[in-house]
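Shown here: the complex without one of its protein chains, the others still in place.
Each chain carries a letter (A, B and C) given by its place in the written order, and its residues are counted from 1.
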Amino acid sequence: MKLKSLFFTVVGIFLILAANAQASGDYKVEHKNAIVLAMFGTTVEPALEGLLNIRSKINAKYPDTTVKIAFTSNIIRKKWQHRAEDPDYIKAHPEIPADVLHVKTPLATIADLQNDGYDTIVIQPTHVSMGEEFLDLHTYVDALMNMGTFKKAKYKPFNKVALGRPALGTYGQEHPYAEDIETVARIVEPDVKLAMKEKAGLVYMGHGNEFFPGNGGAYLELASKMRRIYPDVVTAIGNVEGYPAIEDVIELLNLYGVKKVVLKPFMIVAGDHSINDMASEEDDSWKSILDKNGFEVIVVKKGLGENDNFANIFADHAADAAKDAGIILK
Amino acid sequence: MKLKSLFFTVVGIFLILAANAQASGDYKVEHKNAIVLAMFGTTVEPALEGLLNIRSKINAKYPDTTVKIAFTSNIIRKKWQHRAEDPDYIKAHPEIPADVLHVKTPLATIADLQNDGYDTIVIQPTHVSMGEEFLDLHTYVDALMNMGTFKKAKYKPFNKVALGRPALGTYGQEHPYAEDIETVARIVEPDVKLAMKEKAGLVYMGHGNEFFPGNGGAYLELASKMRRIYPDVVTAIGNVEGYPAIEDVIELLNLYGVKKVVLKPFMIVAGDHSINDMASEEDDSWKSILDKNGFEVIVVKKGLGENDNFANIFADHAADAAKDAGIILK
Amino acid sequence: MKLKSLFFTVVGIFLILAANAQASGDYKVEHKNAIVLAMFGTTVEPALEGLLNIRSKINAKYPDTTVKIAFTSNIIRKKWQHRAEDPDYIKAHPEIPADVLHVKTPLATIADLQNDGYDTIVIQPTHVSMGEEFLDLHTYVDALMNMGTFKKAKYKPFNKVALGRPALGTYGQEHPYAEDIETVARIVEPDVKLAMKEKAGLVYMGHGNEFFPGNGGAYLELASKMRRIYPDVVTAIGNVEGYPAIEDVIELLNLYGVKKVVLKPFMIVAGDHSINDMASEEDDSWKSILDKNGFEVIVVKKGLGENDNFANIFADHAADAAKDAGIILK
Partner (left out) sequence: MKLKSLFFTVVGIFLILAANAQASGDYKVEHKNAIVLAMFGTTVEPALEGLLNIRSKINAKYPDTTVKIAFTSNIIRKKWQHRAEDPDYIKAHPEIPADVLHVKTPLATIADLQNDGYDTIVIQPTHVSMGEEFLDLHTYVDALMNMGTFKKAKYKPFNKVALGRPALGTYGQEHPYAEDIETVARIVEPDVKLAMKEKAGLVYMGHGNEFFPGNGGAYLELASKMRRIYPDVVTAIGNVEGYPAIEDVIELLNLYGVKKVVLKPFMIVAGDHSINDMASEEDDSWKSILDKNGFEVIVVKKGLGENDNFANIFADHAADAAKDAGIILK
């Protein structure tokens, strides 16, 4: 190959690449993208910070993409509906963003986007772990993609609907969940450092699930991974609901001979569970139980969403979901 | 069996029946029902009458059930969105109901109901005939019913979603479409009487569909049925789009030796198609074409929805759909 | 950029391209394609010719692709199951191919292919028109494509399942059904020529459907199209079931003043309906009814599948379906 022909080959390849970019540029004009953050929600105003921080991170990553939030909890949504109709509340809480006040279900949020001409949606749950709520969202994705196919494809209500994975990962081989767990294990290092400074073990209170077998496994795998990455601190995780429970945490702490612990929620927000189930002076709070079992307890009431690196996980997972689905977010 | 024991047996059976009624009464408390009227929509204000008349009929039949309207046409919805944001328009048109001004897609309308706690929905399209739009709605029903099944059944986003059939009926054996056609043939008698008084044939302009084979068959079957029920008037139906076209109408009129016709839209509303495609002075309007072909033409610009008996068909079909699905509307 | 680095850039790009080609080459190897011909079926041995001719045409077009036949009729399949277990029948009918003797449902046929490692299926129905049987197959396609998605995509039971359209076309804009009707209108020219030679009208007996509104429309549109392409012959189509019926055919023949007709089935096979409903001496056969109504009748008992050009329609439609789905048949 002579130099000249070599040069034209290179130029030719560049032109082909540029043409592809153009073509995909045209395509994008037809479809409007949006991201829906599907959160359980909270009614505790200061706890919103953990949720809104995740929204901020996604906004920062994709400044030109519409981002909507949705709450899955019927009870929490109903409370916000009442507040939204209460002028006194609104006056007293000017800090509450409008999209929290008027928050809807994921389906209604997605459908409003469809009503406004968006047909390409990335649903990013802020779940910690893969469980039934995530599988439920999976059925939404399948359902939305199965809607309206008897005319030309471009008239389908939804062009593409993608589902981002929880913080601790999901099934499948594309993004091995063990890598997600390792990422989380490294991102929560500040918690380990705090425990180390206090010469304490680290006890996380996760949410958990009584009706999804194995749900606790991802938490336990994280704790196991953390004990290996940070051998100087004994990390144990238990759940408010289901296995592993506080009894399992205590069994482990005793086996390791731990006497003092830092106790922190392993949830996105430090909301109701943190206040009541974890830190309250009630007899059955984790703090009380650990006290009674002879542990010295340092309570930290901060949600994972307030950790910027943790919040960014959801932005990264939304990015992966979009990329896997061939959606170009901007 | 002695008389006494016979008596108690009877009483016992009555008590059992009463208890069942009670139980099914309790069940209803858990679910909230609503009806969604899925309409193509119109931007022509006076033509709204046809649509709103259908809503009135359903409201009258089920005074205690929430009824929402939705427009399927993106273009029409977009126009209403602009009007809703135009204070001058709103001032000039105080007669437009709020639910038309702020009308949404069927999906967004259904999802808003879900957001408000409704989980049992009857979707009643105001389609004249079964075609791709109806099949598209069918995929919505399947999709909504396939959402969220990994927890207890009662947490499913939708308990039941039922789909009412178009005016001219649908597939399946539960409600033979030929009976629906016969019902329609009898309900449009006033149109036949008008034609008879005018010693004219009756020409209906349906909408039709270029991309759904056989769509015209239901119209043709109706016309055939009408010619048999009302042998004194030659009824012919053609469509704006697809088969049968105005040429097919003219072929039939000529075969029957008809010289004069009453021309009326066979659409729910007398909107854009009635004004332009049917009745305008443009060269390619049906009126002009019929003129040119030597027919005397009497134009009637009224939508089928303005015929109370026709509007009631959709209330009846919603009732059937609810009953078939075990939904009790009130 | 220096020449040396330019060279390595080019080489690098070539290597990347080559690797991709390799990868996509490997990918194709992983999938095995097959075609399933979904037929209603027949128990009349000579009528099989129409079906087997379609299979031959597809075999001829794709000699390296596995082609399986399936019968949708439970009654017909059951009869073949009995025959397959009857040694006397098999001895007396050596001409019956094994895949007819042991014919299964479409689902069982597809599932056997999956069991044998095929994951890419083109289902080609031999339906004349789009009706509920076709829509039922559509639900199969959706269902098969929705199976097994929680692991790596390549482990899904089915990579791709595509559905070919009936002879008279289907919904949607990719392949406008009016073009399919025009194709059929031209392909049946030999029937028109026969009628012309006989100075007769042409009456087709289609199957039709009492429970799918509008089904008759595609037949009527074909007849209308044929009357325009072949103005010297009056073509009329009626159905055994549903609209248009023989009464509608007679209405049309009388309007056109036709006295003599060629009567032929508009079905793939000249089976039970041809023998009994069309041509028998029973009082209610079409032949008898036409006789009684004063028409001279010439009966032709041949299925459309015996017309090579008609049989080829299904091969062409399978080819379109494969192409639309990105399936490469060989």
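Simple rule for what comes next: a residue touches a chain if its C-beta (ideal position, glycine included) is under 8 Å from a C-beta of that chain, and two chains touch if they have at least 3 such contacts.
This is a predicted model, so every value here is computed, not measured.
A.B. asks: Could you tell me which shown chains are touched by the chain that is not displayed?
C.D. replies: Output: missing chain touches A, B, C.
A.B. asks: Who touches the missing chain here, A:Val44, A:Leu101 or A:Leu135?
C.D. replies: Considering all chains, including the one not shown, the answer is A:Leu135.
A.B. asks: Which candidate, C:Ala60, C:Ala143 or C:Ile328, sits in contact with the chain we can't see?
C.D. replies: The single option touching the absent chain is C:Ala143.
A.B. asks: Quick one: say which of C:Leu135, C:Ile275 or C:Ala325 touches the chain that got left out.
C.D. replies: Touching the chain that is not displayed is residue C:Leu135.
A.B. asks: In the complete complex, the non-displayed chain touches which residues of chain A?
C.D. replies: 129-132, 135, 168-173, 176-178, 180-181, 210-221, 224, 242-244, 248, 251, 255-256
A.B. asks: Since one chain has been left out of the picture, which residues of chain C touch it in the full complex?
C.D. replies: Contacting residues on chain C, toward the hidden partner: 74, 77, 104-105, 107-108, 110-112, 114-115, 117, 132, 135-136, 139-140, 142-144, 146-151, 157, 211-212.
A.B. asks: Given the full complex, what residues of chain B touch the hidden partner chain?
C.D. replies: Its contact residues with the unshown chain are 3, 6-7, 9-10, 13, 142, 146, 150-152, 171-174.
Simple rule for what comes next: only the chains that are shown with their structure count from here on.
A.B. asks: State, to the nearest whole Å, the distance from the C-alpha centre of chain B to the C-alpha centre of chain C.
C.D. replies: 33
A.B. asks: At what distance in angstrom does the C-alpha mean of chain B lie from that of chain A?
C.D. replies: That gives a centre separation of 43 Å.
A.B. asks: Taking the mean of the C-alpha atoms as each chain's centre, how many Å separate chain A from chain C?
C.D. replies: Chain centres of chain A and chain C, defined by C-alpha means, are spaced 50 Å apart.
A.B. asks: For chain A, write out the residues touching at least two other chains, lowest number first.
C.D. replies: Touching at least two other chains: 142, 146, 150-151.
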